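Written out below as structure tokens is the structure these notes cover.
Shown here: the complex without one of its protein chains, the others still in place.
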Amino acid sequence: MTATMTDVPPPAAPKVKGSGGPRSRSTLTRALLYTFFGLLLLSLVRVITDADQLTSAGQIAASLGLAVPIGLAALAGLWSERAGVINIGLEGMMILGTFGAGWLGWQTSPWLGLLCGVGFGVIGGLIHGLATITFGVDHIVSGVAVNLLALGATQYLAKIFFAGGEAQAKGGNPKQSPSSEALPDFSVAGISDGLSSIEKHHWFFVSDLAGILGGLVTHLSVVTIIAALLVVATWWVLWRTSFGLRLRSCGENPIAAESLGVNVYTYKYAAVAISGGLAGLGGAFLALVTSHIYLEGQTGGRGYIGLAAMIFGNWRPGGLAMGAGLFGFSDALQLRNGGTVVHALLLLLFILLLLLAAWKGYRKAWLQSGLSALTAAAVLVWYLTTDEVPSDFVGATPYFVTLLVLSLSAQRLRMPRANGMRYHKGQGK
Amino acid sequence: MVANRDIDITVHRGTVHALCGENGAGKSTLMKILYGMQKPDEGTITVDGEQVSFATPADAIARGIGMVHQHFMLADNLTVLENTVLGAERLHGIGAKARRRIEEISGAYGLNIRPDAHVEELGVADRQRVEILKVLYRGARTLILDEPTAVLVPQEVDALFDNLRELKSEGLTVIFISHKLGEVLSVADEITVIRRGTTVGTADPRSTTAKQLAELMVGSELPSPETEESTVTDRPMLTVDGLRLTQTDLDGVERVILDDISFTIHQGEVLGIAGVEGNGQSELVEAVMGMRDPGSGRIRLDKDDITHVATRRRREEGIGYIPEDRHRHGLLLEAPLWENRILGHVTERPNSKGGLLDLRAARADTARIVAAYDVRTPGIEVTAASLSGGNQQKLIVGREMSHRPKLLIAAHPTRGVDVGAQAQIWDQIREARREGLAVLLISADLDELIGLSDTLRVMYRGRLVADADPTTITPEELGSAMTGAAAGHLEHVDDSPEDEAR
Amino acid sequence: GSTSSEKEDSDSDSGKGGVKVGLAFDVGGRGDHSFNDSAASGADKAKKDLGAELKELTAKTSDTEADRVQKLTDLADAGYNPIVGVGFAYAGAVNKVSAKYPDTTFGIVDSVVDQKNVDSIVFTEEQGSYLAGVAAALKTKKDHVGFIGGNDNPLIKKFEAGYVQGVKDTDPKIKIDRQYLSRGNDTSGFTSPDKGESAAEGMLDRGADVVYTAAGNSNTGAIEAAAGVKGAWAIGTDSDQYAVPALAKFKHAILSSMLKNVDIGVYDLVKSVKDGKPKTGVSSYALKDKGVALATSGGYLDDIKAKLDAAEKKIVAGEIKVKTTP
Partner (left out) sequence: MKKYTSRFDKERLFLGIAAPLLAIVAALVVTALVILATGKNPGPAFNDMLTYGTASDSQVYILNKATTYYLAGVAVAIGFRMNLFNIGVDGQYRLAAFIAAALGGALTLPGIVSIPLIILCAMAVGALWAAIAGVLKVTRGVSEVISTIMLNSIATAVIAYLLQPGRLGELDRAGTKVSTEPLPSGSQFFVFDTGAAGELWGFIVVSAVVGVLYWFVLGRTRFGFDLRTVGMSESAASASGVGVKKMIATSMILSGAVAGLIGMPTLLNDSHEFSNDFPGGIGFTGIAIALLGRNHPIGIALGAMLWGFLERTTNHLEFQGYDKEILGVIQGVIVLCVVIAYEVVRRYGIKRQQQRVGAELAAQAAGPVKKQEVA
């Protein structure tokens, strides 16, 4: 007998998937489309509720300022987790960054302070690397330890360096450094003014756009520009260079990478060092741009929020920038405006929930559809029966928004396959 | 502990050199040494007359050695292109030039590669080809293939061998490891046999039989999975009726995984299901085990409807389970052996009384299993991870058999297990079957499948498309049905080129 | 076993003439440019004028009541007298320890403890804030002012209450924006200049032109924001922010600061102990005692001085009762 040879390749798993080719282009268009519709919706809500602050230039500028440290922390997380090292220690590395920046910043120039912040962050990253990569400690455990150590060490060092002598004379104490000079910031004068005049008309969509653009070009700190460039650079390095490919392969399958001659340890160390540096830069931003001094407790959990933004952004630079932006936006909204404008968000929430209900209904997921519709109705009632969200809850807006968005989208997230895996050389079989 | 000692092996340029040996004989270890992934304590390696020493795979790659590992070394979330160029970016970059080169190689050797596909979308055979592509892309002159045929159907194996002959004719050298002696004899130019870490001899494929080779490998006769007389009764134990399973992915697209599956297994019957991996066998097992909830259809165990009953209840009702992936589904690797003995049977004696564990009894019973099933271990407090794969498998078989199941679901029960242990496991299945056990057997080893089963069904794209009589069917015929080339009842045809009939 | 005090070689015999002052600071401690510093300067004055000996301990962020009890106990065991707990967080600890050491005099700043040997040093922040409100109302050109608190605790709410009353009494038409930077047990609002800045900018964007800020280190952000808008003013708190070197660049926008003179309270207590007539009960430092005051550095209040003085007189005379809750 002879076996029948078939020319068709044997069946793959019966899995139908979009072809891989034009994937990247379509995500870009989709992102732009989402942004456009999001803006449209925001504009609509603004017009209905008269909450002009929603898209004012000041609001956007403040959002940006609040988003940058979170975004840098998220970017730091991205680098580390793309190489397979979970980084709960971001908070600690940011703290080191604030200290480093404050310490050298007041003595020399803020630029050196910035560098020093990055350097301190790198040290934090390397400690995390030593524990996780060399000693194989569980990544979360090591991260927690790094946070503790960073907090303890900076408190101790601050006491030594800021609480005596010249530093004290210039305003230092165990909890803060003397102040350093400001880093430059830019406003594109002509454009800013033009945009702000358009914004004042409160036209549908056009004014919103003007407000947003205005916010983006007014009092832009040089570090903000650096941060934005870093997001783009991260994308380019990780997805367009061989260094990035190797680094990502360590997060996807380090054993495979090893078998192809990639020195996994090197790339993991590089990744955590860069991660630490970025987190340090985030800390330095806090110490040099938002306040000009190191302050104990200045990071206020932003490292954790950055981690959330990174997961929110599906371990991608564009996504995490959006996550950080969303967080910054809702934080700025509640800080600048309190309860009344946050109240307007309820309408936005209502519309979104309604859309979701419709979509789920169209997909015949009746239960989810019904639940969404019910929640939407509840939100609408809340919106109609009150004029203001109680001020105590306003502060929780960003957390609530993050939780909400995640619970709607978390299932689409896909983390690097070998993230958190303890790797040591030669463990492959 | 010595994995390899006194290894002498010489491979000639432009040949296919096969390496045979039992599980754990040290074949992979030897290859890893050749590929720079492990360092030998002593001895020398010579390539093209020049003595070399490899500290990392990069050194071996630079010397023109490439390796396809026993377990695929691919990053699922990356594309074929990315997997291929990884580590060899210097050759053609990571962009268009690399893509062109990949297409070139793919065309030249008929590998049929789609560079932009994500690896997770590929089936095993495609992955195998990607692995070979990776090696060729690096310009390797010596290819090491560690058990490349373990998961392929006969037709795919033939295609692979055609590829290998092609490579050989181009002057490349291939080192090829396999447990399947028939394959070895058909493709190799030279054979080296390894036993317990050392080379015990060489053989010439033209003048050696499989039997002789096996004796050389094991030092004893080759066991066979043949079942003696039929023990099938007419009392149905498992009845699956019109089972349908679908899965909705995130984009809301519904995929049919299992469709209209119906079969019955009687007491004392072994039903074998053949199929290329990924055609729904795992999902079928999971549906029968209650790990997936079927959309429609019915599953009955010994008259009870268990279609939507929880996994634990099914186990208590008498389903034993030897999972296909023992590390993922069968063991707690970090836990001691006695906890692994409790796993899956925590509600049953001797493991627990009432809501409380009975640690003493569980320990004692573990010791019994270890002794009865010849699990090689210094004690029951060692972690499961420290046992070799074969011994882990014996522990699982012992555990499942200890609860006297009515139905045993055995997925690849002897995968990666050496010949001795294999024979033991087969014996145990046969013995239980004689006492009325019903078995649902899934295996990629067609000899095992044909040898053990009383009834054979073929699964293709989530459906049972064909059935066959195990007493007459050949692996090749079964293999063709597995690729979807045949359906209905498969008749064994003696010499006609048309081997399938309606 | 023996207790720690028995193990120490206790030198609890207090030095003959000199007093030994024990100061237990709240988080921040000496050098916080704020009320801890103010307390410290009172003690420093006592050291200079009365020859007092000082021992200072400072709380950590993670301290619980047990730690505060330990600090006070350590001081009492070592013979310090008086012992001052700086900050309302020490109330519980002072209550416990003072009962155990009846011969030692304790002071508690910003709270009231009912023990025979405790001097409760409290301040009428609301009165000072009332004046700040009057100043804001007189200085605003847009009839729109703001208040920023670091954390919505009752102490900061006293500031808000007084301020709001001061503004409304002066001109009921004036719109007041209020914002807290953090709430409840999250006290990050005291250490987040960026949040202070955002909040202040929000108010300024909506048309406010005087912002009163009681947010610790976050004040600097709010002051910076005000300095960036022409004609806008900021009013600081706790210390004279006009004199803080780090804020020198923004001096032109610092209208005034609401001062809380803890030093007076501490000095008075030490002196009373030194004189052998230890103060006990509630010592309320009000506007009339200069316990609270508006700073006049910069001279920006000169044009409205008369009206401020008038308001002050009314408060001192009791004609105006300032609320302590908004």
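We call the chains A, B and C, going by the order they appear; numbering starts again at 1 in every chain.
Operating definition for what follows: contacts are C-beta pairs under 8 Å (C-beta built on N, C-alpha and C of every residue); 3 or more make two chains touch, one makes a residue touch a chain.
Only a predicted model underlies this, so the values are computations on that prediction, with no experimental measurement involved.
The chain we do not see here touches A, B, C in the full complex. The omitted chain makes contact with just one of the residues A:45, A:217, A:289 or A:311: A:311. Only one residue in the set A:93, A:131 or A:347 touches the chain that does not appear here, and it is A:131. Of the options C:120, C:140, C:179 or C:218, the residue whose C-beta touches the omitted chain is C:120. Subunit C residues in contact with the hidden partner, per the touch definition given at the top, are 1-7, 55, 57-58, 60-62, 64-67, 70-71, 74-75, 78, 88-89, 91-92, 110-112, 120, 122, 152-155, 158, 183-186, 324-325. Against the chain not shown here, subunit B presents residues 1-2, 195-196, 198-204, 207-208, 212-213, 216, 289-291, 310-315, 321, 323, 328-335, 339, 342-347, 352, 355-357, 359, 363-364, 366-367, 370-371, 376-383, 385-388. Contact between subunit A and the unshown chain involves residues 88, 127, 131, 135-138, 140-142, 144-146, 148-153, 155-156, 158-160, 174, 301, 304-305, 307-308, 311-312, 390, 392-393, 395-396, 399-400, 402-403, 406-408, 410-411, 413.
The definition used in the following text is that only the chains that are shown with their structure count from here on.
Measuring from the average of all protein CA coordinates, the nearest chain centre is that of A.
Between subunit A and subunit B, the centres computed from C-alpha atoms are 43 Å apart.
Between subunit B and subunit C the centroid-to-centroid distance comes to 75 Å (mean Cα coordinates, whole Å). Subunit A and subunit C have Cα centroids separated by 37 Å. Within subunit A, contacts with two or more other chains are made by no residue at all.
The multi-chain contact residues of subunit C, meaning those touching 2 or more other chains, do not exist; every residue touches at most one other chain. Residues 27-33, 58, 61, 152, 177-184, 186, 188, 191-195, 197-199, 201-203, 205-206, 217, 220-221, 244-246 of subunit C are the ones that touch subunit A when the two sit in their complex. Within the complex formed with subunit B, the residues of subunit A that make contact are 1-6, 8-17, 19-21, 240-242, 245-246, 248-249, 252-253, 255-263, 363, 411-412, 414, 416-417, 426, 428-429. Taken together, the subunit B residues at the contact with subunit A in this complex read 28, 35, 37-38, 56-59, 61, 67, 69-79, 82-83, 85-90, 93-94, 112, 114, 116-118, 121-123, 125-126, 134, 153-156, 158-159, 250, 252-253, 255-257, 276, 278-280, 460-462, 474, 476-477, 479-480, 483-486, 492-500.
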